[in-house]
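Note that this complex is displayed minus one protein chain, with the remaining chains in position.
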Amino acid sequence: MVGKNVNYSFETMHLEASQNTTPPRVKMEAKGVDVYYGDKQALEKVDLPVPLNRVTALIGPSGCGKSTFLKCLNRMNDTVVGCRVTGSITLDEEDIHSPTVDVVQLRARVGMVFQKPNPFPKSIYDNIAYGPRIHGMTRDRTELDQIVEESLARAGLWNEVKDRLQEPGTSLSGGQQQRLCIARAIAVNPEVVLMDEPCSALDPIATARIEELIDELCNKYTIIIVTHSMQQAARVSHYTGFFHMGELVEYDHTEAIFTNPQQERTKGYVTGRFG
Amino acid sequence: MSKNLNPHLVASFDQELETLDGLLVRQFGMVYNMLNDAMRAVSQFDVQGAQEIVQRDKEVDALDTLIKEGVIKILALRSPLADDLRWVVTIQKVSGELERIGDLSKNICKRIPELARRPLPEATSGLRVLGFMVLEQLESMQHSWIDENVDLAMKAWQGDSAVDALYGSMIRELLTHMFEDHGNITSCIHLLFMANNLERIGDHVTNIAEELIFRITGKKPSGDRPKENNTSLAPN
Partner (left out) sequence: MNHKNETPEQRKYLAKRHAASRRFRWYGLMGLGIALTTLFLLLGTMLLKGYSSFFQTQIQLSVSFDQTLVDPVGDKSVESLARGDYRAILGNAIKRAFPEIKSRDDRRQLSKIFSDGASFQLQNLLISHPEWVSTSQNVWLIASDNVDMWVKEVVDHDLPESQRRISDLQAKWLAFLEVNHQLQLRFNAMFFTSGDSRNPEMAGILGAIKGSALTLLITFLVSFPLGVASAVYLEEFAAKGRWADFIEVNINNLAAVPSIVFGLLGLALYLNLMHLPRSAPLVGGLTLAMMTLPTLVIATRASLKSVPDPIRDGARALGASPLQVVLHHVLPLAAPGMLTGTIISMARALGETAPLLMIGMVAFIMDIPGGVMDPSTVLPVQIFLWADSPERAFLEKTSGATLILLAFLITMNALAVYIRNRVERRW
């Protein structure tokens, strides 16, 4: 029987057994983030910490603002007409909207994987090499070859494509394409990887591959994943935030969100009951 | 329908949960009747009745199997989460506890023929009181399950210490009877085991209370179990 004042959870014990025992450092943090599209407010006072080397899942019904929030983290909203972001979003305690932060550089540090696999209509090799090339990360072809191989290997795709690097990326299957996009994102060696419903267009086996990949990648990267599938959030993430009507309703350990949510709205959403 | 929760978007999920919960409530009733009848058989030294009660345990076991199948089906097909998950998992555990209570009631009945050979009415009265207390707890547990009443469950959980206290004093009383007349020893030993069975039933009821509290609040009741020392057979 567990003693009186010891508050272990399965989650923390699992984590501490598999990783180091120090509590995770906050890698990115949103404080009081409001997002407006024109006059419409899409997000309201979102406070959300993103722990280092952990997977944070964002769940919620369609139009709840979770994707909008994700796009704020690498400023993909910048080009959206009429979109306004207020409040502070920090990456390693530096505001990503501060004038000293270059958006191009920010996106090299905060990579993104999209809902639909979107490989460039170029060869597999060029898909991966594109990021390192535009950021001038390599001095010669050998280095570039190495980055391409490493990224593909890390995305678990190397063995499947090593003999056909010059074939177009679009010739791969859906799941392979998505892993290609993940490899493309990690080729520029980002610190944070944002994933916007990365499995929604994939079959269960391809989905399982990606989930396994996420599990492996979180040792090296901080991952934030938006997903419609609560089972997926439960499977891959350590922390979960529930968005509803532009608010972050609840943020907690994933285990707590799915076994014992504190907010009525979370409970209703998670159990599939009318809210 | 669970009174604390909104209905599901998928109505058939609600129906399945209700069916499962209904089976558990029926198991509650079956076990309650079994124990109640067992206690009456004890007080009347009704050997015939006792044998009939022993047969009823099979029904309880069958119901338990049915509930476990239902739970697995819901877990596999509906992937319940949060309150639903706790509800389903708790149903499985409570059903297991009830099945154990049924077993223990059966054990009590099995000893009735031995006891009836040399009835000791004055030594049996304590057992009847203990049985009454446990029955009351079980009934109140059934009500708190149906009403999802955490306060009532909490009272049942705390009430276990009274059962333990009574059990302790019964042991001392039975020892006295045995010291008085060595011919009583056989009956007293049987009575002792029956008392022990009742005390175990009390523990299972306490477990059920814990499960219900977990189901509703998501937490086990905090603090140690209110428990008297029930392992000591020695007086004082």
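Letters A and B name the chains as they come in the text, with residue numbers starting at 1 for each one.
As a working rule, contacts are C-beta pairs under 8 Å (C-beta built on N, C-alpha and C of every residue); 3 or more make two chains touch, one makes a residue touch a chain.
What you see is a predicted model, and the numbers here were worked out from it, not measured in a lab.
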item	value
Visible chains that the absent chain touches, using the contact criterion stated earlier	A
Absent-chain contact - pick from A:91, A:188, A:202 or A:270	A:188
Identified contact with the non-displayed chain, of A:41, A:88, A:138 or A:170	A:170
Chain A residues touching the omitted chain (full complex)	74, 76, 79, 81, 104-108, 111-112, 114, 116, 118-121, 130-131, 134-135, 168, 170, 181, 184-185, 188
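One rule holds in what follows: only the chains that are shown with their structure count from here on.
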item	value
Distance between chain centroids, defined by C-alpha means - chain A, chain B (Å)	49
For the chain A and chain B complex, residues of the former touching the latter	1, 4, 230-231, 234, 257-261, 266-268, 270-275
Of all residues in chain B, those that touch chain A in their complex	5-10, 13, 79-86, 218-219, 222-224
